[in-house]
Every structure is written in C-alpha cells, then in structure tokens.
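Take a look at the structure below.
Up next is chain A:
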Amino acid sequence: MALQVYTASLLKEGLVAYLSLKDGVPSWTADIREATADTADRLDSLKAAAESAEQDNIVVAPYVIDVLETENGWKAATKREQIRAEGPSFALPQDSSTAHRSDESRRAA
Partner candidate 1 sequence: MGNYIKDRKPATDEWMPFTGLEDNDTLPSGDIYVPLEEWLTRRESLLARNSRLGVSLSNTDDVSLLIPDLERLDLVVLEFPKMADGRAFTQARLLRERFGFKGEIRATGDVLHDQLFYMQRCGFDAFEIRDGQDVDGSLKAFTEMTVTYQPAADEEFPIWRRED
Partner candidate 2 sequence: MYQYSEQDHQLLLERVEQFRGQVQRRLSGQLSEDEFKQQRLRNGLYLQLHAYMLRVAIPYGLLSAEQMRTLAHIARKYDKGYGHFSTRQNIQYNWPQLEDVPDILDDLAAVEMHAIQTSGNCIRNTTSDPLAGVARDEIEDPRPYCELIRQWSTFHPEFNFLPRKFKIAVSGAIGDRAAVAVHDIGLRLVEGPEGENGFEIYVGGGLGRTPMIGKLIRPFLPKEDMLTYLEAILRVYNQLGRRDNLYKARIKILVHETGEEKFRELVEEEWQKIKATGLYLREQDVERIKGFFKDPDYETLPDTDAEFENQLLSNPEFARWADKNIELHKQSGYRVVYLSLKSANQPPGDVTADQMDAVADLADKYSLGQIRTTHRQNLVLSDVKLQDLPALWQELKALDLATPNYNHVTDIISCPGLDYCALATARSIPISKAITDRFDDYDFVNDLGDVSINISGCINACGHHHVANIGILGVNKKGEEVYQLTLGGSAREDASIGKIIGPAFDADQIVDAIGDVLNVYLENREEPEETFLATYRRLGQDPFKERLYG
C-alpha cells in the first residue's frame, strides 16, 4: 500500500507545508522529508491533526499525497507535488546586488 503524507498551504504565509506528528504532537514543516508518512488505512491521527489545523486557521485545504521512499527520505510521487515540494524547476530571477528575505525567515509554523 502506498505511503501518504498530509500537505496544505499555511494560511498566513501561503507557503507549502507538510504535517509531522511526533509523539502525538503535530507540527507543519516546509520539508517533505520531515513529514510523517503512513499507509491509507492508518491515517486517522494524521487526518484529525490536519483537520484541526484547518479549523484553527493554521493551514488551508489540507489533502493527502502519495510519497515514495528514497535514500534521502520521502519524495512526492507526482510531478506536480515534486514541484510543490521543491519549488520552481529553474533558478528564480535574481538581482546580483540585492539580498532578499531568505526562504528560511519566511517559513513559519
């Protein structure tokens, strides 16, 4: 049975996030490799945590995706979800002179 993880967009930031559940404590991470994965028949506690995060206005529209196990941890199964996990598939336009707000400082939750 395929492994699955919960993903959503963070309400405040709009950024992609994955649900991690450690010792029953939920958190949302930008890194799909840190997500908690399970088979479809054992998703109940993840589902409950995702739905309560939606109700608490932390995330928007959570849903499950299939993941594959690789040497580096979970990888999304579809092209769309791979791009969602990793960002656009090319270097973003950038000025050499300007320092932007880094991704890290924008990732919350």
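The set was built so that all candidates are chains of the complex that A comes from, given by their letters.
Criterion: a residue touches a chain if its C-beta (ideal position, glycine included) is under 8 Å from a C-beta of that chain, and two chains touch if they have at least 3 such contacts; residues count from 1.
All values derive from a computational prediction rather than experimental measurement.
Q: In this complex, work out which of 1 or 2 touches chain A.
A: Result: candidate 2 touches chain A.
Q: If we count contacts the way the header does, which residues on chain A are in touch with candidate 2 in the complex?
A: The touching residues are 9, 11-16, 56-57, 60-61, 78-80, 83-84, 87-90, 92-95, 97-98, 100-101, 106.
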